[in-house]
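Written out below as structure tokens is the structure these notes cover.
Only one protein chain is missing; all other protein chains are in place.
What follows is subunit A.
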Amino acid sequence: MRLVTLNLLMCNSEECSGRNQALTLNPGEITPGTTQFNHDLTIRMLGKLDWLAFVNAALRLGHELPDNITEADHQNSELIQRIFDILFNVEIQTGELLCPNCNRTYPIEKGIPNMLPQDH
């Protein structure tokens, strides 16, 4: 799973329904990706990200990012490249996702987070 996907995910427990509740990443095994940098794609993604959730997830992987991102930052090619790499060139193979609201955990195995309700 890449961080772009994680950023779209939310807790889907009954308790968190309607909250768009972001999940906290506890990474296990991580592999690097080899995707070629794409500036326009990154800019387009910036508009879609839940930035705060992204900053938190990046921090879990040891990458520090600014709390805010402005139009002016779009010209900062070093920063944009870094954002691209965090979004697309980190493959989370194992680990878990934790919901800070209801405490539910979702395991990640073989690069796939399991978001199915656990009783089924």
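FYI, contacts are C-beta pairs under 8 Å (C-beta built on N, C-alpha and C of every residue); 3 or more make two chains touch, one makes a residue touch a chain; residues count from 1.
Keep this in mind: contacts and distances are computed from a predicted model.
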Candidate names "Vacuolar protein-sorting-associated protein 36", "Fe2OG dioxygenase domain-containing protein", "ESCRT-II complex subunit VPS25" or "cAMP-dependent protein kinase regulatory subunit"; UniProt protein name, chain not shown: "Fe2OG dioxygenase domain-containing protein"
Where the missing chain touches subunit A, by residue: 1-2, 4-5, 8-12, 20, 35, 38, 40-41, 44-45, 48, 50, 88, 110-117, 120
